[in-house]
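Below is one structure. I have some questions about it.
Shown here: the complex without one of its protein chains, the others still in place.
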Amino acid sequence: MIKMKDVVKVYDNGITAVNGISVHIEQGEFVYVVGPSGAGKSTFIKMMYREEIPSSGKIEVTGYDVPQLKHNEIPYLRRQVGVVFQDFKLLPNLTVYENIAYAMEVLEKSPKQIQNRVMEVLSLVGLKHKARMKPAELSGGEQQRVSIARAIANMPRVLIADEPTGNLDPETSWEIMELLEQINAQGTTIIMATHNKSIVNEMRHRVIVIENGRISRDDKEGGYDFEA
Amino acid sequence: MIKMKDVVKVYDNGITAVNGISVHIEQGEFVYVVGPSGAGKSTFIKMMYREEIPSSGKIEVTGYDVPQLKHNEIPYLRRQVGVVFQDFKLLPNLTVYENIAYAMEVLEKSPKQIQNRVMEVLSLVGLKHKARMKPAELSGGEQQRVSIARAIANMPRVLIADEPTGNLDPETSWEIMELLEQINAQGTTIIMATHNKSIVNEMRHRVIVIENGRISRDDKEGGYDFEA
Amino acid sequence: MTLKLRTLSKHISDSVRNIVRNSWMSFAAVSAVSITLLLVGGMLALLFNVNKFATDIEQDVSVRVYIDLTTDQEQRDELQAEIQKLETVESVDFSSRDEELENVISGYGDSFDLIDEDENPLYDVFVVSTKEPKDTKETAKQIDEMPYVARVSYGDAKADRVFKVTKGIRNVGGVIIGALIFTAIFLISNTIRITIYSRGTEIEIMKLVGATNWYIRWPFIIEGALIGLFGAIVPVLIVWIGYYGAYNNITPFLSGSIYSLLSPNPFLWELTALMVGMGVMIGSLGSALSIRRFLNV
Partner (left out) sequence: MTLKLRTLSKHISDSVRNIVRNSWMSFAAVSAVSITLLLVGGMLALLFNVNKFATDIEQDVSVRVYIDLTTDQEQRDELQAEIQKLETVESVDFSSRDEELENVISGYGDSFDLIDEDENPLYDVFVVSTKEPKDTKETAKQIDEMPYVARVSYGDAKADRVFKVTKGIRNVGGVIIGALIFTAIFLISNTIRITIYSRGTEIEIMKLVGATNWYIRWPFIIEGALIGLFGAIVPVLIVWIGYYGAYNNITPFLSGSIYSLLSPNPFLWELTALMVGMGVMIGSLGSALSIRRFLNV
């Protein structure tokens, strides 16, 4: 499903964010990625859908050779991968509804199908009543939930979530986690970077700990703590 | 220090984010503001430094009659109040160093003073080595810490922090909390909106719970839980 | 690049939505297009009329055929018929030596009052106009070889000077038009580029949620075309109103003279087509080109 081999990412400013990571993630797995601030979690994740290109190493996602992908193939990789971005990345001029619909229109789905699915995912994240608002009119947590709704709208084979509960209260966080569990149960691979200790400790899944750009621990049913 | 009386905020889109809040916060207090996503915490906080103007009600902050302030007086209010924004609000074209320095230059402090203080706050948040980078080159948690560093640089009388640990791992979050405790111990009033249950429960302070735009609980040494 | 009809209509509605939602940006872009096209349209209207004026002047350069003093009426008619037969000749007008003298007197001042009609030192003249100004010289030569012709002049010096001046005017006008069109292309596409650059993050997000380059490009191209189109409306209106105003005011003064303004009918339509065409073309092309730098993400 997702294979990384000796992946290194050195940014233009000389910072080595990922320093030799090799990992296999099977179809249907649920993986937490944890680690201190600036450890390279987001970079690790961004390379999977080619927001960043590794400096060296191999990455394979749902059969695509990601670093070697031609420009015109990238959109098709990204359609297999739903992403909840750490900074949401909502289109500021579109309403909540339109933001989610856009990600579906890109696949040229029928308007009927789009309408139904958008309202469905909006009610899943509890924001059906805010469909007509612009992102700037939402609270931080609401924007985050729209980003989640958009990521799952196309029922992707892989769901990548970077800190999806960072702006949510514990109650809402749990609701979102249950949603992700359901999606995972339907066979979607989930990779989730998080700082939320209680979630990682209570909903046990594979935990990959990244420190200083390297995987320092990789436990099948691990807990959060990565310090000694 | 901070007084609110019957404050209501109805946004242009008709949403009532704050629906009649009255509260007194004394100089030197440390107050958590908690509540579910979209409850009105950020709105409550934004009205203190006039990012938003209440639809009705009175607000007094460090002696300023905030809603009645003339346009040319607003900057002087804001210089008394350091703010950690939920979405960081860093200037994208300035380096980390310059972002913090800008908030001090505005007060026309001497270059020497500015230089010393900027490096000081950067080392307090553990980012001295990233001083020359642009915000876009930082991880989410690093950007958040820059925003914290900027807010405390001018040693404001009031520090307002909206979700300051949302993108930080628990370890770093504790370091930041200790920093805030220190600042509070020096007499700075701190108002902090947060979703971090363990922090609120372990570092006990006054807790204001906001639900549906109203204060549903206000405990001197409360815990996080606001449900039932 | 093959477009489903549904997708096309989606692109169109998306582009309209973008224009409306970015209203101030759209307004700034539309007004930049408007003012540029107004400048181009106005100057083109002026320059094409200057060109017309130059042509009118050139047309006025006629060949003067001085007829032998000994020629009688019949021979003169014969000569006239022969001249008329030349393919390059438009018209032949007779001017008697008495009329010529009057011309001289009125043209050069009345010092010539002194000359009696009996002392008239002038010839009878045929004034020959050619269809094309450029044929003047050749025609003059051909006529010179005909019988009964004393001498032919096409006011060599004067004509050459006129042709030189009109050529100069045309060259300068051509350079100005070229410069204007270049300026318009540059300014309009530059404005569009700036507005698109300020939407770089938006485009990046579109790419990140899986949009293909063409899916992103189309609404921007249509938006550019619409901005160009909307930007052309006001200048086209102004040019029509202004030109009709000028035309109606100036034409009475020119009546009777050899000069006339370009008739609005085909001219304004051509100008309109040019302005709208430029707006739409530069707008859409400018969009398509500016967007490139954001697409390879």
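As written, the chains take the letters A, B and C, and residue 1 is the first residue of each chain.
Keep this in mind: a residue touches a chain if its C-beta (ideal position, glycine included) is under 8 Å from a C-beta of that chain, and two chains touch if they have at least 3 such contacts.
The structure displayed is predicted, hence computed values, not measured ones.
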Quick one: which shown chains sit in contact with the chain that's not drawn? B, C
Looking at the whole complex, which of B:M4, B:V33, B:L90 or B:L168 touches the chain that is not displayed? B:L90
Chain not shown: contacting residue from C:L187, C:L229 or C:L274: C:L187
Hidden partner chain, touching residue among C:Q59, C:Q75 or C:S153: C:S153
Touch list for subunit B against the chain that is not drawn: 49, 51, 71-72, 74-76, 78-79, 83, 85, 89-93, 102-103, 105-108, 111, 150, 154
Note that subunit C touches the absent chain at residues 24-25, 28-29, 31-32, 35-36, 38-39, 42-43, 46, 64, 66, 104, 108-109, 111-112, 114-115, 119, 121-123, 153, 155, 172, 176, 179-180, 183, 186-187, 190-191, 193-195, 197-198
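Following the convention adopted for this analysis, only the chains that are shown with their structure count from here on.
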Per-chain Cα centroid nearest the overall protein Cα centroid belongs to chain A
For subunit B versus subunit C, what separation do you get between their C-alpha means, in angstrom? 66
Between subunit A and subunit B, the Cα-mean centres are separated in Å by 28
